[in-house]
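One chain of protein is taken out of this complex; the other chains stay put.
Take a look at chain A:
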């Protein structure tokens, strides 16, 4: 369809509602990145703004749909993925974005999350991970580190946390990316990639809760240390990081290893090249699981693999069956099969 599309500005996507997140909350930066990404997505994919639907569950992040000037649906706790799935199957032409926190998506909504990923339905899931329950005021979440002291774990949690990337790839996820709330440019870049990806895209955004879990990621987000503690992966590029761009990742046996280029006999040629399109999830899983201090935390699009999507399969199957069936309307159906005259 050759339709005219509008050149949007970020301002077009701002709703008239007052943004009510706490001052300093990471969500502001993420909203900013989304508002900047949407005009770019619109331009690249020729989407009009009424084509976007934002769906959320419950939690601070889930207020998001109110702040974007598109269609929005603020659902119930944990069920955003299910609602978003229904929206997309009902109307596959819509660009569907789900906004969830770590508690919403991975605790109460864990079931729906993995099944959305497994089905590979074409929705974009923004997973705001602050490792805490914010809206209910400071209880541990399924991503809080073992031993985390929170209101419901005064002596430290005794639970092992989920690693969202591992969960996504384990559920046969085809797109996983990670960003930082403070890095608006990177987040925006990733969101555009996620929108272009046909299938479930999960974007984990490490997000600071200024009230209940302040500084949860400061060890990797501090300007001073960031470049040495994170690695930004880009398809086709070497896995290099560090202030001086002198560190890199190599494969050592069956594991990844951090090396210094020029030391220990490692040269630039040994450094791995990122292949986000590789269907084999092996290296992607290792990259997604890298944790500081043993490794830099991986940012960017870690996995981006093409596969058939649930919504396309549904549509194609319906069209195929419709084409081949003798039953074209309800009257046909009612009179089909074994009938008799009295």
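Everything that follows uses one rule, which is that a residue touches a chain if its C-beta (ideal position, glycine included) is under 8 Å from a C-beta of that chain, and two chains touch if they have at least 3 such contacts; residues count from 1.
Convention: contacts and distances are computed from a predicted model.
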In UniProt, the chain not displayed here, chosen among "2-oxoacid:acceptor oxidoreductase subunit alpha", "Dihydroxyacetone kinase-like protein", "SWIM-type domain-containing protein" or "Iron complex transport system substrate-binding protein", goes by "2-oxoacid:acceptor oxidoreductase subunit alpha"
Selected from A:36, A:112, A:174 or A:247 as touching the chain missing from the view:
A:112
Which listed residue (A:25, A:60 or A:84) would be found touching the missing chain in the intact complex?
A:84
Need a quick check: the contact residues on chain A for the chain that isn't drawn.
15, 17, 48-51, 53, 55, 65-66, 69-77, 79, 82-91, 93-94, 111-112, 115, 314, 317-318, 321-322, 324-325, 327-331, 333-335, 337-342
